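Have a look at the structure below before the remarks.
The full complex has more chains than appear here; those shown keep their coordinates.
Each chain carries a letter (A and B) given by its place in the written order, and its residues are counted from 1.
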Amino acid sequence: MSADYFKDFDAIPYEGPESTNPLAFRHYNKDKVVMGKRLEDHLRFAVCHWHNFCWDGKDIFGLGIGTFDRPWQRAGEDGLVLAREKMDAAFAFMEKLGVPFWCWHDYDIAPEGATIKESRENFAAMLDYAEEKMAATGIRLLWGTANAFSNPRYMCGASTNPNPEVFAYAASQVQNAMDATKRLGGSNYVLWGGREGYQNLLNTDLKRESEQMGRFLQMVVEHKHKIGFEGSILIEPKPQEPTKHQYDYDTATVYGFLQRFGLEKEIKVNIEVNHATLAGHSFEHEVATAASLGILGSVDANRGDHQNGWDTDQFPNNVPDLVPAVYEIIRAGGFTTGGFNFDTKLRRESVDAVDLFHGHIGGMDTIALAFMKAADLYESGELQSFVDNRYAGWNGELGEKIKSGQLSLAELSQWAVDQNIDPKPISGRQEYLENLVNRYVHR
Amino acid sequence: MSADYFKDFDAIPYEGPESTNPLAFRHYNKDKVVMGKRLEDHLRFAVCHWHNFCWDGKDIFGLGIGTFDRPWQRAGEDGLVLAREKMDAAFAFMEKLGVPFWCWHDYDIAPEGATIKESRENFAAMLDYAEEKMAATGIRLLWGTANAFSNPRYMCGASTNPNPEVFAYAASQVQNAMDATKRLGGSNYVLWGGREGYQNLLNTDLKRESEQMGRFLQMVVEHKHKIGFEGSILIEPKPQEPTKHQYDYDTATVYGFLQRFGLEKEIKVNIEVNHATLAGHSFEHEVATAASLGILGSVDANRGDHQNGWDTDQFPNNVPDLVPAVYEIIRAGGFTTGGFNFDTKLRRESVDAVDLFHGHIGGMDTIALAFMKAADLYESGELQSFVDNRYAGWNGELGEKIKSGQLSLAELSQWAVDQNIDPKPISGRQEYLENLVNRYVHR
């Protein structure tokens, strides 16, 4: 019985940094108050069904066979029975782990049926069940989303498909998943355009596809308002994979797209660490960019491998790597509807139930520790003062005149010539600042 | 004497594909009429001073010493004398090569002085000289630009510098270079933000810097209208190098930025092949993206090396690689103010005058041949028909209703359920289309 899959495990306790118990938290003390709020309320950890309960250990090599032996993945049995077992296992796991949130794609929690109607019936049945589980455990929904990328019908895109019927099919899934997210009290609704891109420019009408996608997002936002969903709508940028090119390449690209369709006040981003690095950016870059544009929504914690060119979706394990990004989140005021989601993935070789605990415990400890270090750094004001000082000139007379548009290019040029200015280089102090951050990381 | 540097070379003739003369064009017959226009008028080749005449063969390894022995690069002589010799050599080269356009950064053509005033005097003197050379040869100006990145004062940015005096210094150069571009009848004015980015997020205020840059670009556009410059203003995207991150990362990022500051109708992009690939895109992707957004301006022809992670700026030499991008340029209506600029770079080991000819001849032949192949493909309509057919459904009733906003998400969803739709995958025919293109490339 799947419900018992995690029966050998107790709830994961917080035991502090000295603990050597691999099934205890060393840093994530959810009730610890930092900057006036409990860690749990800052970090808003969520566990996603996707890689944790749906993936069977298959690898990217295509014919590599699943290595996991999860009972709810056994072949030849009624899909709804297995889906209930899977959900039982997931809630048992999340409860023992002690996370406040969960997440799903529609077909993570309900088996896709032979027809659109059957799929919706399955989904409806599982929603009822999910409601029960949530009530019983107190676990809330961070976000829902629709899987509009796995089924062959989506191979050439969902909203960007050359066939408008596929657009319609995706619309039916998204409407249904949005309604479900609202019903379950979800904080966000996420869109990841896994096939909204192209494999090949030769057969693609880029302009037409982007307009299709723009209209789709407008319909999503209209629907949000119509049903009174009060959470955030989030787009999850990714540059590529499975497509050769994905339209939501990175945060800056998404922002340009949103503006083009009048949506920049309506939609935010869900940033994944590994997607950031695949796009050629650091994680902190993506967070800082989103924050500076007012579209920072939520985070998927999955890191990549710097030597591999694909999405490895690994659990975070490097505290100093995370500190600058978490600092930016804190500086932006922290999460409102968002949180840290584990859409992360065990290694295919980590086949046991216990490995799922190790992955999450390590990830949560890493993020919690990075958060506490970043909070210290933020509260000290040391870094912010440095930066404020560096730009102090912009608060002087010249700076204000430029910013407020009082000077034309010709006037400013003339001033520079008249003054015969010769501004000298001032050190950027990168090494000093890196040491400063490390002072907070390693006390 | 530098003026004689190319004295051993005759004008480069067109001799046709059978020629084995390394100092003749085999494909670039400038007077050949393709799609109703001479090749010269389609391609609008330009030679830039930058790598061709200013670079001395130093390498990226910093202390690698220049390998070239250009007479105008000798040490210890009056800067203006050398600048005139350099310009003599450049015009001699361009005339023998037979290109209709040239390009420059301000300090490519005039030596930077000890003060801002002296720099402007030098520049003014060289503009007079340039006017003479242009009149004598008939070579026109594709674009001018200002070098706001080499001098140490720009090490932390020009418009995005923490010091507003550096912004002012850049403003004075840009105003001056814009006025000069207008005076010389330039077709475009280019901005490349080589230091508009960051080395390090810790010391950087991303929001403030982007607003500074936004204001700078607005000033540039205001100045353009004020002086009545009728060419295009172009931004040249690049993801990084020399900075760790450059704000004008790629075309999509630039477009978002332009919208944010109300400039998307005023500024276009100058796409460099190698910058596209460093940003994780194909060249054709950047061209197609710019065309679909209405901001395709001009092209720098420099390709990269797929095994090296920096800007190698090599001459183009692969026809099938270029055909898809050139096809997109043709489909977008071709260049208006833009052209193909050679801001390309000899290999550091190619130390002789003749190597400069080989590089340009090979590059021009490659582009000309790619253009003729792409024109054939375009005129046949074969590829366009395929694409049009692929999206034909979007011109039907369902497609039109979606596009025109007649259906809400809920209505479309309901329709999908009612119809119990089950759209089937339709082959994208990538292999067929690649063969189709190759049919035009290798006749």
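As a convention for this text, a residue touches a chain if its C-beta (ideal position, glycine included) is under 8 Å from a C-beta of that chain, and two chains touch if they have at least 3 such contacts.
Fair warning: this is a prediction, and the values are worked out from it, not measured in the lab.
Oligomeric state of the entire complex in this file, given as copies of the one sequence with 2 shown: 4.
Heads up, the rule we're going with is that only the chains that are shown with their structure count from here on.
With centres defined as mean CA coordinates, chain B is found 36 Å away from chain A. Of all residues in chain A, only 115-117, 120, 152-153, 155-156, 161-169, 171-172, 174-176, 178, 199-208, 210-212, 215, 218-220, 222-223, 226, 239-240, 245, 249-250, 252-253, 255-257, 259-260, 279-282, 284-285, 288-289, 291-292, 324, 383, 386-387, 390-391, 393-394, 396, 398-399, 402-403, 405, 407-410, 412-417, 420-426, 428-430, 433-434, 436-437 touch chain B in the complex they form.
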